[in-house]
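Read the structure below first, then the notes.
Of the protein chains in this complex, one is absent; all others appear in place.
Coming up: subunit A.
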């Protein structure tokens, strides 16, 4: 039977990665010495499963490597060995190594065996250092029997005296006889001499012994294999009986050929065994291995795994699926009800019932939508779980003592958002550890506890997920950031900026160049990239620094990338959608508060701030209905570095829209993040604020306005 094992690869990879995560988190909790048996068992089981699976699915490089890991774990588990810090580190490195290997295999690449080779050698050194040299024996596996070339039929004499108890373990002598019969011709004689008198018989016991004659081309191992499970408690003798009897039964033509071979090599003496005999004397099938059980078993096949770069499936808890099924059930009932109402003659009396039904339908649809969305939601612990390791390794490297506190791990987040938020978070966490938290000495000198605390906190707020990265370090060094910004020309000496505004400068691209990093103790390594990545998710990042007390980075993300709360706006005959999350306010323009700057753009003075105005119809090159500023409305939105106003003809309603990718269906369009289909069937474009600002050529203007409102006022 052929089974395509590759269909199980994906599940195997998924559970292996899960296993590795579990291993890692348990390893991080381990202390040298004699570890808690439950913990070490969990680690062992994960390694064991990966080994078993990789062996089965033909990933030998992984199974061989996991073997040494498992062996050492086993010895620790059995208390034969004390766990050392070195071993914990080695195990953690193995987790990384296995992740890489499995990752490569998942992408149909050959795993790099250099690292695993080195680690394996390290494990073997530990293993050989101990008293366990018998480990080498275990590599002689039973899994890959070497098929032997079939010899001529031999006569075997088998004496089988099974243990009296074998029936109690579900072993069945009759099946063994049948298996023997499959190897060749058998003759059985039953020895009943051990059967006791009737009143002494116990039905569970086996009193029979057998004497079996077998004529077969098999080897002794094939016979032994049949009795493998009962060999310990039974008395089994297998003897080969030398006999020339079979020689005469052979196929003529085969014999002739055999003889001619013999003749051509006349000096060789030929014994019956060494002579090639046909198996059953008819067709030339003697070249095939006998139809015994495992002789033809091939070693595990190596197949090319399917190409898949990202994990494409998710595990969903049963209750989520249950609620979904429930919801669909409700929907079907409602539909049936509406069906009944609209069946046959229409009657005015039915109107209120139909309205009721429609309301119910709307309710059900909304519930169903929510349930479907929940399917994609996973707890943020999936992202958080990588940080204990990161913090452990990084703090070691930095010589700092850092305690990681995780809060709100069960907060749920869409899987696609989750995949993309992980890297920016790693970046922020690294920054907090590197620049925010002080060394133990510095902390003591500052009157703090020598262990710094880094907190990751997640919670829901409105339709958003908020993730905070909080440290109790020294806070941002505002003076240095200002100095750096002056050097880079980001700000001028005359600019009067608040501390907060200066701190925000770390998100500017100018701060991410390599030379700017080397001599800067503030934070600024690639922060612009972090912000950009978060904004690409329709999210935002803010920072709050408390001098000497620490800093907090707050990431705000939409729950999902598939649905968005949008404000519908109209410009001319086009309807656009502005994400609600970006909107600060909408207002009517008083033309007296608008100034033109350098003939390039209009700026609205809004309370203490200056807000550049973007005319959507100009940017997208079509007509608008309003001709004068006062005729339209201004939607003030938050952009990268400040506020901008989007001038529109009319505000329509707010609604949740399902986002369709423009890039996947058409191509990437600047200033547009996607499209959606409205209730009336028309397509509406969703505005990407950051892209729009860029497209309108206002980037610099916005920044100047945001940073230096007072100066802008003077300029005007």
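Basically, a contact is a pair of C-beta atoms (placed from the backbone, for glycine too) under 8 Å apart; a residue touches a chain by one contact, two chains touch by 3 or more; residues count from 1.
The definition used in the following text is that contacts and distances are computed from a predicted model.
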{"item": "Missing subunit (named according to UniProt) among the choices \"Response regulator\", \"Molybdate-binding periplasmic protein\", \"CoB--CoM heterodisulfide reductase\" or \"HprK-related kinase A\"", "value": "\"Response regulator\""}
{"item": "Residue, one of A:94, A:153, A:171 or A:582, that touches the chain absent here", "value": "A:171"}
{"item": "Residue touching the undisplayed chain, where the options are A:56, A:93, A:422 or A:586", "value": "A:56"}
{"item": "Per the touch definition above, residue among A:232, A:592 or A:608 touching the missing chain", "value": "A:232"}
{"item": "Selected residue (touches chain absent from view) among A:48, A:185, A:392 or A:415", "value": "A:48"}
{"item": "Where the unshown chain meets subunit A, residue by residue", "value": "1, 3, 5, 7-9, 11-12, 14-15, 42, 44-45, 48-49, 51-57, 63, 67, 70-71, 74, 138-139, 141-143, 167-172, 175-176, 178-179, 226, 228-229, 232, 293-294, 297-298, 300-301"}
